[in-house]
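A single protein chain has been omitted; all remaining protein chains appear in their positions.
Letters A, B and C mark the chains as written, and numbering starts fresh at 1 in each.
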Amino acid sequence: MSGIYNWMYYIASGGLILIGLYIVLVKTNLIKIVIGLNFIDTGINILLICIGYVRGRTAPIFSRPGISPANVVDPVPQALVLTAIVIGVAVLALALSIVIKVYQHNKTLNVTKIKGLKW
Amino acid sequence: MVNPSLLIAVPLAFAFSIPLFGLVSKKIGKYIPVVALLINVGISFILIPQILKKPAVVSIGGWSPPFCINLVVGPLGVFLVTLISSIGLLVAIYAISYIKEEPTEKYHMLFLLLITGATGIVLTGDIFNLFVFFEILCISSYALVAYNKDKEGTEAAMKYLIQGSVGSSFVLIGIALLYGMFGTLNMADIASRVTSADPTFLFISLAFLITGFGIEAAVFPLNAWLPDAHSSAPSSISAILSGIAIKTGVYGVARMIYTIFNADGILTFIAFLGLLTLLIGEMSAFRQNDIKRLLAYSSIGQIGLIVFALGIATSLGVFAGLFQIVSHALAKALLFLAAGYMIYRVGSKSIDSLSGLGRKMPLTSFAFTIGSFSLIGLPPFAGFISKFSIVYAAIQVKKPIFLVFVVIALIATVIEAGYFFKVVQNLYFKEGKNVDNVTETSGYIIVPMIILVISIIVIGIHPQFITGLLKGAAGELLGRTGYIGWVLGGS
Amino acid sequence: MIFQLILIFIMIILAVAASLFKDLINAVVACAAVSLITSILFYFLQAPDVAMAEAAIGAGLTTAVFIIAIRKTERYEK
Partner (left out) sequence: MRRIVSIIILIIIAVGFIFAFSKIPFGKDKINVANYYIKKGIKQTGAVNIVTSVVLNYRGFDTLGEVTVLFIAAVGLGAVLFVERKIQKNMDDKEDKTKRASLILRTGSRLLFPLILLFGAYIFVHGHLTPGGGFQGGAIIASGFLLMYLAFPKQRINKKTSGLAESLSGLIFVGIGLLGLVFSGYFLTNFLPKGIPNTLFSAGIIPIIYIAIGFKVGFELTGIIDDLLERSR
């Protein structure tokens, strides 16, 4: 039973990444594809955070007395994920603006009906 | 000594301040990239002799590596920075009068940030920082490919964005796995610990990283985005994307393989992939009737040649690959700039409509001809030396499989010569139909083309101007213990 | 522990559902719910900074941007 507890966060992150990739590879709607990219980002963020997690320790904030340096989780992945979240939202906003432009030119979001997007 | 962090800080500050200058006058904005990149070119030329004597490791924030982000300015870094800022400067001069589509202010901001991203990629010594600058480069190029806002441009940008962001996600997964294993993000620190880890684990993370960078570098199975993106962007951006952006992807792949993972085992496979890319790129280019698509496919081919040369992994082979990076960057930038202006004057992208331009636009056509001859590898241009040294290096390996590779590479060169001669013949020896009122250009458009032509010829005749730097750079790529020593040991 | 397991289970179900919905608004709402659950998971993993960022940016603004984009284009996947 402890196996599932050790693996559940990895399953969550890996599952989100794979579902996102599946959406990007198979779905034909552009907004769906952008949702898939968002899932990939979220999955990677969970992966990074659970790499930095140490069981039984607290967040690396020493604002209360009584937290010893030997008793906190890794702060670096949290810093990386902050960066990754902001980069993710930046890519997403740009992607949606390009989707809107593509829609204005083609009047459809289906990639199989857009000539330049067949791949 | 000049602090190399200025190479990134100065263009960033200028890019942020373009809206402020816009308050004074709308016209200042387009000169800002020129000024910023002029400063960068100056700094990098000051740095070259110092770096060749002693590589510099500059920490950001004042702590010693591996506890902070550091810039590693070795021969390879300073060589690529010089190349990036010089090409960027020339294209920025070209763009002063080429870019007319509104909003020009935003174009110049994005352009300057793209160059900053490329500069950061080649200088940084921290793998997550590499990812951040990679994203800066990618996101600004997505926006710039869609800049014309026409049908092809937005579709190509969408395609590029989807594949590019999957690629950068893969890079981030690779970085996360490496952090989980080694608990550090400094590239030299990872490289010094890499032997202690499980080889299969290393292979998985290397596969993620190479796939991610390979999408930006457009190595064979991952190059679906490139022809569309390069052909429908504004021509100045095509020049930057072909000349610089894909090279940074190659830099990423090379850095991962040589410095971090020391993965000798897959080098022959990489050389094979490069050869496949070369063949497919040249064969697709042969069938094109759209001049910019032709150049884009030819870029794929040339990237294949560079990857092939880097995969040879002798010091001569890496040297030849780096030389090919220089000659391809110069020639392809020149070709895109010339073709872009011809298209602008004629109003059509098809090769047939360019016929007869040799008399109407003599300087531009001459520049185009020089660029294509250099790309084919005719003496006395820069491309001859790079192609010759690649072939020579491949023969010197003395493995039978590399001899087969050389034959295939030569066939690809013949195909390349075929389609470029077709275009040049079209320019000079065919009667044009509707080119009567086309005139030659002047001013900001022609200056960068002339400078590029001169540098192609000068490097072709006197390659010793850059061979010293390139030998140092090849030594940096192959000597990973030296790299680790600069960052962690010593100072 | 069992609570987190249930949350992860719901999150995966929502992600699969988001890929199946024909109505894009539903898909985006499922996407927002995934982000929200992610932010709770971050809290359990002792990352309050990131949890806050994910809740404000991932679940809030991203959804708004998606819904604006859907309003400017079309709502149903065809």
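As a working rule, a contact is a pair of C-beta atoms (placed from the backbone, for glycine too) under 8 Å apart; a residue touches a chain by one contact, two chains touch by 3 or more.
Predicted, not measured: the structure shown is a model, and the values here were computed from it.
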item: Omitted chain - touching chains that are shown; value: A, B, C
item: Per the touch definition above, residue among B:F16, B:Y392, B:F421 or B:F465 touching the missing chain; value: B:F16
item: Option from B:P33, B:P66 or B:G377 whose C-beta touches the chain left out; value: B:P66
item: Which of B:I51, B:A95, B:A146 or B:A191 contacts the chain that the document leaves out; value: B:A146
item: Residue ranges of chain A at the interface with the undisplayed chain; value: 6-7, 9-10, 14, 17-18, 21-22, 25-26, 50-55, 59-63, 69, 72, 74-76, 78-80, 82-83, 85-87, 89-91, 93-94, 96-98, 100-101, 104
item: Residues in chain B touching the chain absent from view; value: 3, 5-6, 9, 12-13, 16-20, 23, 58-63, 66-69, 102-103, 106-107, 109-110, 113, 116, 120, 124, 126, 128-129, 132-133, 135-136, 139-140, 142-144, 146-147, 149, 154, 157, 177, 180-186, 189, 197-198, 200-201, 204-205, 207-208
item: Interface with the undisplayed chain - residues on chain C; value: 47-49, 51-53, 56-57, 60-61, 64-65, 68-69, 72
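Please note the rule applied: only the chains that are shown with their structure count from here on.
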item: Gap in Å, rounded to a whole number, between the CA centres of chain B and chain A; value: 29
item: Separation of mean Cα positions, chain C and chain B [Å, integer]; value: 38
item: Of all residues in chain A, the ones touching two or more other chains; value: 99
item: Chain A partner contacts - residues on chain C that touch it in the complex; value: 1, 4-5, 8, 11-12, 15-16, 18-19, 24, 27-28, 31, 34-35, 38, 41-42, 45-50, 53-54, 57-58, 61-62, 65-66, 68-70, 72-74, 77-78
item: Residues on chain B engaged by chain A in the complex (per definition of touch); value: 128, 132, 135, 139, 142-143, 146, 149-152, 154-159, 161-162, 165-166, 169, 172-173, 176, 179-180, 183, 185, 224, 228
item: Sites on chain A touched by chain B in the complex; value: 17, 21, 24, 30, 33, 37, 40-41, 44, 47-48, 51, 74, 76-77, 80, 83-84, 87, 90-91, 94-95, 98-99, 101-102, 105-106, 114-117, 119
